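The other protein chains are all here in position, but one chain of the complex has been omitted.
Right, subunit A next:
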Amino acid sequence: MIKLLNWFSAGRTSGKYTLPFVVILLSITVLASAANLLLPQDSALYVSTYSITLLGKYLCYAMLALAVDIIWGYCGILSLGHGAFFALGGYAMGMYLMRQIGDRGVYGNPLLPDFMVFLDWKELPWFWLGMDQFWFAMVMAVLVPGLLAFVFGWLAFRSRVTGVYLSIMTQALTYALLLAFFRNEMGFGGNNGLTDFKEILGFDLQADTTRVSLFLITAILLAVILMLSQRILSSRLGKVTLAVRDSEARTRFIGYRTECYKVWLFVYSAVIAGVAGALYVPQVGIINPGEFSPINSIEIVIWVAVGGRGTLIGAIIGALLVNYAKTRFTAIMPDGWLFALGALFVLVTLYLPKGLMGLYGQLTSKRLTKGEQEAAS
C-alpha cells in the first residue's frame, strides 16, 4: 500500500523538476545552435547541421511522447494510434510546403504538385485549397487531428469503450488511415507521400539558419507545451483525470462526467501530436503514409514506458534516449535494432514498470529511508 502511495506521489511531485528540466533543455539547444552557426567547421566543438536536424527530429518525437504520456500516464488511455495524429499534422505542413514549390517542380506546373500532374489531374482537389497560406495550413495541422480525436473520443468514451478494446480501436484507426493514404486517388501523393520541399515562409529549407531556427522553435514549443501540460495536469482538471485513471467507475459515481474529461484530454493530446508532426516534416523533408503504420504508434508507447509514464519529463527523456539508441544501433548493426527494441518492450514492462523516472524515484527514496534509519539510530 505504501509502495502504491509512493508511486502516485512520485507522479505528482515531479512537477518540481519541470523548471530545471526546461532550463537545461533550452540551454543545450541554444548552445548547440550557437556551436553550429558561430563556430568554424573544423572546430572541435562544431555541431554539424546533420546533428542539428537529428536533434530537432528527436525533439519532435519527444513532443509526441509527451502527447501519449498525457493520456496514458495521466488518464489510463493507451492509444496505439497517436502516430495518426502526428502524421495528419505532418501532412498539413507537407501540403503547405508542397504548394510553396510552385513551378519549380519537375513538371513546372505553377498550381499542381508533381504527383497530381503525373496522375493527370486537371485541378487542385478542394482539400488542397488554402493550403498555400501558412496560417491556414497551421490551423489545419491543429484542427484536423483535434477534430478526429474529438469524433473518435466522443464516440468511444461515451459508449465506455475502455482498456484493451480502446487500444485496439485506436490501432485500427491508424491502420485504416494508413490504407487510405496509400491510395493515389486520395490526393496525398500515394505511397511516395509529399517530398522535395524547397522553402518555408520564403526561407530555404536546406540553409543552416533555417534548420537551426526550426530546431530552436521545436525546443521552445516543447518547453512551452511541457509547462502548460504540467499546469493543466496539476490543476483541478488534472486531479479528476488522475481519478479517472485510478478508478473511473468511482469517479463517475461521485458525479463527474468522466467521458468529458477524457475527450478533452484526448483532443489536447492529439493536438500536441499534430503540432509535433507539423514541426517534424520541414526538418525531415518528407511525409509519407508509413508514418501511419501501427508499429510507429506503438513505438511511441515504448518511449513513454522507458522514460516512465505519468511523468511528463520521463516521456521526453525516454523518447530522446530510445531514438538516440535507435540511430546508433541502426548505424552499427541494422539487424540488431528490432531485437533490441523488442527486448526493451519486454524488459521494461517486466522489470521497469515505472520507467527510468520510477527507477530514479526508487533510488532516491531508498537513500531517504536509509538516511532516516541512520538518523533514528
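The rule is simple: a residue touches a chain if its C-beta (ideal position, glycine included) is under 8 Å from a C-beta of that chain, and two chains touch if they have at least 3 such contacts; residues count from 1.
In this text, contacts and distances are computed from a predicted model.
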Hidden chain of the complex, named as in its UniProt record, picked from "Amino acid/amide ABC transporter membrane protein 1 (HAAT family)", "(2Fe-2S)-binding protein", "3-methyl-2-oxobutanoate dehydrogenase (2-methylpropanoyl-transferring)" or "Glycine--tRNA ligase beta subunit": "Amino acid/amide ABC transporter membrane protein 1 (HAAT family)"
Candidate in contact with the missing chain, chosen from A:A176, A:A207, A:L228 or A:L363: A:A176
Selected residue (touches chain absent from view) among A:L155, A:A207 or A:L228: A:L155
Which of A:Y17, A:F136, A:F150 or A:F345 contacts the chain that the document leaves out: A:F345
Option from A:T18, A:S167, A:T218 or A:T311 whose C-beta touches the chain left out: A:S167
Residues in subunit A touching the chain absent from view: 78, 152, 155-156, 158-161, 163-165, 167-169, 171-173, 175-176, 179-180, 182-183, 294-295, 298, 301-302, 305, 335, 338-339, 341-346, 348-350, 353
